[in-house]
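One structure is given below, represented as structure tokens, and several questions about it will come after.
Here the complex is missing one protein chain, while the rest keep their positions.
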Amino acid sequence: MLLTPEIVTIEILDSIFILFATITFFIAIYVVLYWDRNSFTNKQYHLQMQSYLGATIIKFIFYLKIPLFLFFVYTLDSIANLLPGAMCGAGVVNATVYGTPLLFLKILNIYLFGYWIVLHKEDMQTKTQTYIRLKFFVYIVAYFLLLSEIFLEFKMFGGLDVSQVVDCCGAIFSTTDSSYLAEILGMNTTLLLSLFYGTFIAMSIAFFLKKRYLFSLINLFYLIISLIALIAFFGTYIYELPTHHCPFCMLQKDYHYIGYLLYIMLYLGTFYGLLLGFIDFRKEKEELYRKISFTCNTFYLFLVSYFPLSFYIKNGVWLS
Amino acid sequence: MIYLENVFKKYDDVVAVDNVNLKISEGELVVLQGKSGSGKSSILALIAGLSKPTDGRIVVDGENIAMLPDHFASLYRRENIGFVFQRYNLVPSISVAHNIMMPLIPLNLPQDLLKDKLQKSMKLFNITHKENVMVKKLSGGEQQRVAIARANVNNPKIILADEPTANLDYKLSLEFIEVLKTLKKQKKTIVIATHDPLFFNLDAVDRVICVADGKILPCS
Partner (left out) sequence: MKFINLYLFEYALEYLLRYKGKNIFIFILLSLMIAFMASVFFVSHAIESELNLGVKGMADITLQKKVAGMYAPSDASMMDKLLEINGVVGVESRVWGYYRFEPQKLNLIIVGLDSFAQQYNLALQNIANTFDINDSSMVISPQLKKNFKAAYYKDYFHFIKPDGNIKKMDIAGVFKGFIPLEANTMVVMSQTSAREILGLQPNEITTFFLSVGNAKEIPNIALHLATFYPDFSILTKQDITNKYASIINYKSGVFVAFMGVMLLTFFMIVYDKASGLSSEEKREIGILKALGWTIEDVLRAKFYEGGIVALSAYFVGIVLALFYVYFLNAPFIVNIFVEDTTVRHFISLPYSMDYMTLFLLFLLSVPIYIGAILIPSWRVATQDADEVMR
């Protein structure tokens, strides 16, 4: 059991999330079951007022979740100093079985809640509130995911043991293990890069042809392949070490916190891209989001490609 | 442009508006005459979108505002309605200018546009010279003008006034009527709920509608 101020702070805020999210959960159930915009009863009136409360709470949770997520990443890093063997957040995540699913859920929830916010904005712009039931149904799903995330978070922090040695990222992301992860990371570089750049080219085509669903789907692939390529290939050029495969170390001061920029760009790009597949926007908005998505994804591509290229230019060789 | 079709409004067990059918054309100055509790204030609230009918349709400029979600009803009100309350309902401890610009605050207009609207309204109702004075320091008549300036600052199509002369003496009441004439000249639709006999025989008034027990009855 580890009790640092950072951990306790996160847990206090998690408790507040649980409280508010649960209130909204009940509101959501009522809306999904009883909403009837053609009814002029008191019940419908109260339901409408409560839907505003629900929306406000969800916004509160989402806008707080973002700085809290960055704080969480910082906390992982600070704990790494206390756990023997861990040299960055990766070691902490791997210290318990909860770490990886927690991280995955956190990222998923940021996408999901972000989606809710956009859906809500769209809903509020229609006089018939066409998305009201959908958005609260989405919230019900998000609620359970949020609860799972918080549960895992408590479990993970509670299960950290300063006397147990943990693997550092070198061991976790090694390419010599027989694990599934190692196989992916050990993928042939040519194949990996072809997939990465190839996906981007497909995305560009979908962008220029204005094919909304295709663009959205490709964004999903782009997200997955970018993360793999980052850990397996591009990361090694950021660290200038062919065996250093770690998604966390690039968030540290030593590497000028470049990880933050990379991840933010990738998130924004894929978030807006994925959105297009889920919401039917008006033409101007669809174009705007498509452009934002493509711009961020392109920026990410260039930024990430800069590292191997500059290394080659400086040194005349590729790593390994 | 304002249609009330078979409108019912019930507060718990009390029927405030009972099967009202009303049609008001653009540019008309209509007086709803009736004593307190007759339902005329409720009718104003319904036209303003401040409350929703229990049954019936309220169509303004072709749109059934009764079906609008709350945030759209508020937007409708902001764009189209200027309200003058019985007790002015100004904020006494802030200045005239700040009171008048209250409806405009959420719009986040560029500064010059906001100033423009503000100046226009203040000029129209002759209150520019008191721009920075705290409202509580004004006389009754001046406060009344501030209230009307506020109602008019966003240039709404419809002006609603609820017992506007209830707290005024004869002289100020007449001033108010002059103001109404100014507004009418601007082609605004005006609906006044009142039991002040001063309004019943005015030339400016196009129609007097008698309201009692929530119903519209022929005036006797």
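Think of it as A and B in the order they're written, each chain with its own count starting at 1.
One rule holds for everything that comes next: a contact is a pair of C-beta atoms (placed from the backbone, for glycine too) under 8 Å apart; a residue touches a chain by one contact, two chains touch by 3 or more.
These figures come from a predicted structure and were not determined experimentally.
K.L.:
Per the definition of touch given earlier, which of A:T41, A:N81 or A:S310 contacts the omitted chain?
P.N.:
Selected residue, touching the omitted chain: A:N81.
K.L.:
Taking the entire complex into account, which one of A:T9, A:S39 or A:Q164 touches the absent chain?
P.N.:
A:T9
K.L.:
Pick out which of A:V31, A:I57 or A:I172 touches the chain that's been left out of the picture.
P.N.:
A:I57
K.L.:
I need the residue numbers on subunit A that touch the omitted chain, in ascending order.
P.N.:
2-9, 12-13, 15-16, 20, 49, 52-53, 56-57, 60, 64, 67-68, 71, 74, 78, 81-82, 162
K.L.:
For review purposes, identify every residue of subunit B that touches the missing chain, sorted by number.
P.N.:
That gives, for subunit B, the contact residues 41, 44-45, 48, 50-51, 70-71, 74-75, 77-79, 81, 83, 85, 89, 91, 93-94, 98, 101-106, 108, 114, 150, 154, 162.
By definition in this document, only the chains that are shown with their structure count from here on.
K.L.:
Where the centres are mean C-alpha positions, what is the separation of subunit A from subunit B, in Å?
P.N.:
Those two chain centres are 51 Å apart.
K.L.:
Which part of subunit B faces subunit A closely enough to touch in the complex?
P.N.:
52-55, 66-72
K.L.:
Flag every residue of subunit A that touches subunit B in the complex, lowest number first.
P.N.:
That would be residues 37-38, 40, 45, 48-49, 52, 124, 127, 129 of subunit A.
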